[in-house]
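In this view, the complex is presented without one of its protein chains, the others remaining in place.
For clarity, chains are labelled A and B in written order, and residue numbers in each chain start from 1.
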Amino acid sequence: MNQNKYPWVKELGCKPCCELKPKIKIKNLSLSYGKRQIFEDINLEINTGCVTGIIGPSACGKSSFISCLNRMIEVVPSAKVSGDVLIDGKSIFDSRLDLNELRKKVGIVFQEPTPLPLSIESNIILPLKEHKFDHISERVEKALRDVGLWNEVKNILKEPANYLSGGQKQRLCMARTIALGPEIILMDEPCSSLDPISTDVVEKLIHDLKGKYTIIIITHNLAQARRVCDFVATFWYDGEKEIGQIIEFGRCIDIFENPKNKIVQDYVGGLKG
Amino acid sequence: MYQLTKKNKDFILESVLTINGLFSAIAVGLIFIFVTRESLPAIHLKGWAFFIDKSWYPLEGQFNVLPMIAGTIFVSLGALILASPLGLFSAIFISFYAHGSLAWPFRRVVELYAGLPSVIFGFWGLMKLVPMLNEIRPPGQSLLAGILILALMIFPIITLNLMANFRPSSKKYYRVALSLGMRKSTYIWSILLPSLKQQIVGAMILALGRAMGETMAVLMVCGNIVKMPTSIFDPIRTLTANIALEMAYAMNEHRSALFFTGLILFLLIFVLISVADFWRRHESWKE
Partner (left out) sequence: MERMTKFLAWLSAGILLLILVLMVQDIFVNSLRHFDFSFLSQDPLSGGRKGGIFPIIISTLLILGVCMIVIVPMGLGTALFLSEYSDEHPKVVHIVRKALEILSGVPSIVFGLFGNALFCVFLGFGFSIWSGGLTLAIMSMPLFIRTVEEGIRTIPKNYRLVPLSLGLGRTTTIRSIIIPYALPFVIVGGVLSIGRSLAETAALIFTSGYVDRMPESLSDSGRALSIHIYDLTMNVPGGDTNAYKTAMVLIVLIFITNGLFTIVLKTWYKKRIIL
């Protein structure tokens, strides 16, 4: 691997984790759509400030899993969740909890770059206003600087966001999420519809964000997981029980260099998946 | 506090939109209530006399509506019989036989038919069609004139409805049919149309409803004489034309009787819509 291009890759594997203190505790989490069980009894601890990757083949419930973490799963009327997710020790399924506050705290970046049909700055301003932030223009600038977009868009802030290129759109979406000051950022294959150069920028960004935010990222790209993640969870679809499950979780370096599970061995070795 | 105000805002919007949405339902209720309310005196006073009186002489208190119900039914069924093939074949023309650049303009022609005011149809019918029919058999203003004009007014409903249904089924089967070496007509008559039976009937019911409710065109070309027609060259009066003609000077019982005919129309249309709805549900159930 090119050391200069990926300066944060200090050794084969990943930079050691930032803080080994669990931010999210997932307990016996199960999900079903109607009668179809998607996954069952998932237990996982996500460490504060780390980048946790979720890898695995398509259609084994990865996206559904992370959309449980900010309760976006409730958009699907037939979805039924059981078990619990604790963020800083508090359940997100608590009935007294304000859903909009939760989603402010747990941001998500979708697979498709999805700026709203507004101007570039309104994309960031609208949620800021909704959550009653002050110093809005400073926050917009800071968020755009954080994602490295400021210099590219500072003169066209009033233009429609859809005029931007794919990579710029995705970074705008990240800026929109970051501007709200989340504690956790979920990313659902953020690079899958981007070209290699934009992917590179986004990966660099993820590295910069590490430590400030707890990041969970789904990726199909094993090399990418290896480049950006501290921890990796491998999802696999169990053909017999017809449900998705986590078959191995551990440090990135362990999963890639020394997997215990036979399936994971084959998967990261390129024999399976 | 902040949470509370936000929830209030959403709650207000939701209530406003819900009440606003209910307005349409209230409007239907109001139509029913007001038309019924105004026709109650006549129902109370006359009851079955509406169907057994000697004839319709409102100023003498005779209110037999049967000739007009018959007029309405004859003219709209006749129009439907003409409009169905016209609608069907023009839909087939646009979807299968019009070459690319012809399909769109012809579609606009059909839409124009749908958008032209009924008073224009009536006016043209009175100016051109009625004199022509008068040469064949006087008086010209007749059931036939009504049928012809109404057919022109309601066929677009059938055409546009069928075209909307042709497209999705054709996407599925047309290529397969062509790849099997079928001719267009074989595909249309043995695959496409049988698969759309319900939709065709549904569209015809809608068209029938429109024909029964049509006022101005039939008022202008049908002659408006209250009599059971014995041939298609006889003048007729429909329920709708009757209301339009007499509302201007109707008082008391007469006015109430006119509202009663309106109520009959409203109920007839209501039944038709329910039937069309049933057909559609029956069809979706099959799928």
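Worth pointing out:
By our rule, a residue touches a chain if its C-beta (ideal position, glycine included) is under 8 Å from a C-beta of that chain, and two chains touch if they have at least 3 such contacts.
Not measured: the values here are computed from a predicted model.
Checked against the full complex, the candidates A:K23, A:K104, A:R139 or A:K210 give a single residue touching the omitted chain, namely A:K104.
The chain not shown here is touched by just one of A:R176, A:K210 or A:R251, and that residue is A:R176.
Looking at B:V16, B:L59 or B:I136, the residue that reaches the missing chain in the full complex is B:V16. Contact with the omitted chain, checked across A:P160, A:G211 or A:G250, is made by A:P160. Within the whole complex, the absent chain has one touching residue among A:L86, A:L126 or A:I156, and that is A:L126.
Mapped onto subunit A, the interface with the missing chain covers residues 70, 72, 75, 77, 99-104, 107-108, 110, 112, 114, 116-118, 122, 126-127, 129-131, 160, 162-163, 173, 176-177, 180.
Of the residues in subunit B, those that touch the hidden partner chain are 6, 9-10, 13-14, 16-18, 20-25, 27-28, 30-31, 34-35, 37-38, 85-86, 89-90, 92-94, 96-98, 106, 109-113, 115-120, 122-124, 126-128, 152, 155, 183-186, 188-189, 206, 209, 212-216, 219-220, 240, 243-244, 247-248, 258-259, 262, 265-266, 269-270, 272-273, 277.
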